[in-house]
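Please see the structure below; I have some questions.
Coming up: subunit A.
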Amino acid sequence: MKKTGIFIVAIILLYGIVFADTEINSPDKIIPVRVLFEDGYRYDGQKVTVAGEVIGDIMGNGEQYWINIKDEDFFIGIVINASQKEIIRYAGRYGTKGDIVKVSGIYRLNCTAHFGERDIHSEQIEIIEGGYEIPEDIQNKKVIISILLGVITLFLLLNSQRKNPRRDICGQPK
Partner candidate 1 sequence: MIPYFSREDIGPILHYLGKVVKGLGVLMLVPFFIGVLNKEWAPAIDFLFTFLLSLAIGSVLLLVFEEEKDLNWRQGMSVVALSWVVAMFLGAIPLCLSGHYLSFLDASFEAMSAFATTGLTVVRDLEHMSYACNFWRHFMCFIGGQGIILVALTFFVRGGSVFKVYMGEAREEKIMPNIIQTARFIWFVSLTYLVIGTALFFGINVGQNISSGRALFHAICLFMAGWDTAGFSVQSQNIAYYHNPLIDLVTAMFVLLGAVNFGVHYVVWTGKPRELLKNYELKLYMTSILATFFIVCAGFVMYFKFPDFISFFRESFYQLISAHTGVGYSNIAVQNFACWPTLAILGIIIAMGLGGSSTSTAGGIKILRIGILLKGIKKELKILTSPEATVVVERFHHIRDITVEDNHVKMAAIMILLYIALYIAGGIIGVSFGYPFLSALFESVSASANVGLSMGITSPFMPSGLKITYIIQMWIGRLEFLSVFVLIRFLLSLKSPE
Partner candidate 2 sequence: MDKIIKYVRVIDRWVIGVVLELIYPLITFTAAALVCYLMYLTTFIKK
């Protein structure tokens, strides 16, 4: 009897240890976007917090806008409203590092309000790291090689033009 009691207590404790970590789903903890893809069903319809670089364009009109954020190599679309749109200053593209934002909102695998998009409806958005412009890195080596190559090419072109004069339709030199 005593053994059975100990056994039951042990089972309950084990259960607690194994599942304690997975059951807690704090909405404030930042979840990698990768997890939202790998374990999508678990987070469907729940409030989640993600962080990533705003990339590309801010799209939409009126009250609703779309932004896309990039976290590692995973992307997710976020629906924001007009006032939230104002806080975003940089979107990532060539020569620009976008703002890194932290967004909390409801995650949906197939959002019925947006024709089945996988999205997060943002409730709160804040910039955790501002974007900036990246100056272009022009390598002098490449410029010098190109100039040298230009001279060689010009020489070759002139030579081949002399050897192969333009021909007319019948293949006779003009």
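Everything that follows uses one rule, which is that a residue touches a chain if its C-beta (ideal position, glycine included) is under 8 Å from a C-beta of that chain, and two chains touch if they have at least 3 such contacts; residues count from 1.
Selection criteria: all candidates are chains of the complex that A comes from, given by their letters.
Computed from a predicted structure; not experimentally measured.
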Options 1 or 2: the chain contacting subunit A in this complex: 1
Touching residues on subunit A, where the partner in the complex is candidate 1: 37-38, 40, 53, 55-61, 65-66, 68, 70, 73-75, 77, 92-97, 109-110, 112, 114-119, 136-139, 142-143, 145-146, 149-150, 152-153, 156-157, 159-160, 163-164, 167, 169, 171
